[in-house]
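A protein chain is absent from this complex, but the other protein chains hold their places.
Up next, subunit A:
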Amino acid sequence: MAAHRLSPSLNRLLLAGKYASFWTRCCAVHGYAQYSTACSPNEKTFDKILIANRGEIACRVMKTCHKMGIQTVAVHSDVDASAVHVKMANEAVCVGPAPTSKSYLNMDAIMDAVRATGAQAVHPGYGFLSENKEFAKRLAAEGVAFIGPDTYALQAMGDKIESKLIAKAATVNTIPGYDGVVKTVEEAVKISQDIGYPVMIKASAGGGGKGMRIAWNDEETREGFRFSSQEAASSFGDDRLLIEKFIDNPRHIEIQVLADKHGNALWLNERECSIQRRNQKVVEEAPSTFLDAATRRAMGEQAVQLAKAVQYSSAGTVEFLVDSNKNFYFLEMNTRLQVEHPITECITGLDLVEQMIRVAKGYKLQHKQEDIPINGWAIESRVYAEDPYKSFGLPSIGRLSRYQEPLNLSNVRVDSGIQEGSDISIYYDPMISKLVTYGATRAEALASMEDALDNYVIRGVTHNISLLREIITHPRFISGDISTNFLPEVYPDGFKGHQLEADSRRELLAAAAALHITAQLRSQRVLGDLRVSSSPVECSHWELCVELEEGRHHVDVTKSGKVYTVEMDGVKVEVDGQWNLASPLLPLAINGTHRMLQCLSRDASGKIVLQYLGTSFKVRVLSKLAAQLNSYMPEKVPEDTSSLLRSPMPGAVVTVSVKPGDSVAEGQEICVIEAMKMQNSLTAARQAKVKSVHCKPGETVGEGDLLVELE
């Protein structure tokens, strides 16, 4: 179905490239047939695979399994019993209660599930047990294949200190730093001084930005040491830390490698992952605008050297920091399938999961290095349930009351493990999906991404679509001028949503006015009621007042057919649309330009919330009379919140550092909230005395819950 509707540009791409692109959802029926031409249908791998993971990655792995005719077994926690990955699997086993340590990290239960279902192999996805050598060993002991590298590579690359030594030995460029475990705060400070600030403190066992802190001076080193070790302990059960030179303003570029058990290894080009917040990736693309062929080759070859040095098999990723002079330094090797693997699949046409399964069975690689193409461009946006207005994204939770992926568009792939009605809970990663678009050129891929973000319907949880859209349309991003500091540099005062220009502001207000009148007119259409006034005022001209933030505009609206002409400040805006009041999407043509708006809410008193250019705007539309009368209405004074410390997100209270009667200074830590395994220190907004404390360590708190009240 979707395959037949490919845009001309993509068709060109498909014909031009040796490999068809890989789609997850769109091409569920036809897509797989045309992808990966080198696939041999008679190659026997496994009969049944257990996927020791949840969410989108579990679904992703199962899709390939089903394509390859392999039976799948899902494991799940009790709260995930009706999750998508459970429904997709041929069999499902509950492995424990919600907390990950009791379910998805519960090796005993998962081993039991493997035995009970007779799975011949286990795909660990990413996170959880994916890089756990103990797990791999236990599987090996029972003769079950671990779809990933063998335990030696896991161990060697899983430990940051050891991996750095091995990399050095394999003549891979590495970052200056201390090659050992840092034991105490004082030692950390001394080492940091030796290396020279800034330094990076990170968990030896870490990954994914967890347990990672940057320090610019001694004091920050002390604080960072404390936080990182706590986070490391809670996330990985291992509080060992290391310290290294922090490369300021670097790019984060990684090389995908693929190796078999016969000493063959390939590099599948790079992924540019520089757009990050708090060391977690937000937008990735492949290839990178920054690399030239020579650097790409050099990095690829070093990555392969490293893979060979640890007898790596399966898919893996070698992460590099690249400075502005294209010097690159080995950062770490991820011995698993990466979150952002789809963009590599898009530009190379390989199905990495399929390759991992083949390799695990012992087959040789099908490809040679010269077979690996770069076909077009792919971009991935990580759509998270989080509030981007709070430090570029603090987790939010909720139920997806409405959810619609933009799969009606071409060139779009969505990897997700949730559906309408799913809960985003505090127990797991708040990622909603990975939205991938691609095209023959970067510009095409970006244009598709813009469209896809505008067409993505997510209701019930706060999401980061606004941030994603701002990033991919930012001139610096478009020109490829990015680094890992992109977000703090572009938004030094924090992200505040799309900033409207005069034109776009008018467009938005015009759309709101037109929508308001559509709803008003509809209210008059009562079917079959003979008692409705036979001569209703057949109105085609309205005078309205539209308010947005502090601005108030008087607008004149006229209607002819379904086209509204909205005049404000002497400028006319024409708005045309289908005007379906039940649809979350509001496709409009504003002055002839196609715009996809979303109506988030609309109430009787004229308040309309519209998502426009990714950001939601609160607009109020009133008739001229209502607006005039509204000026008599008193301003309702909002609660003074500077004396109230509320939880910025749902999570668990780790520590409370104050008690009633204490005096706190501005910026002093009051308590620490842990959510999604991240510890967040909450500080006093001003100097004050603590009036009351409303939380205890260990308690679960919701977003907006009062924690501490100051006097």
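Heads up, the rule we're going with is that contacts are C-beta pairs under 8 Å (C-beta built on N, C-alpha and C of every residue); 3 or more make two chains touch, one makes a residue touch a chain; residues count from 1.
What we mean here is this: contacts and distances are computed from a predicted model.
Engineer: So which of "Sodium/hydrogen exchanger 3", "Trafficking protein particle complex subunit 6B", "Thioredoxin domain-containing protein 17" or "Propionyl-CoA carboxylase beta chain, mitochondrial" is the UniProt name of the chain that got left out?
Structural biologist: UniProt lists the chain left out of the view as "Propionyl-CoA carboxylase beta chain, mitochondrial".
Engineer: Determine which one of A:443, A:629 or A:665 touches the chain that has been left out.
Structural biologist: In the complete complex, the chain left out is touched by residue A:629.
Engineer: Which listed residue, A:74, A:172, A:299 or A:400, touches the chain dropped from view?
Structural biologist: A:400
Engineer: Take the complete complex as the reference. Which residues in subunit A touch the chain that isn't displayed?
Structural biologist: Here the touching residues of subunit A are 78, 81-82, 399-403, 419-422, 522-529, 531-533, 536-537, 580-583, 604-606, 622, 625-626, 629-630, 632-634, 636.
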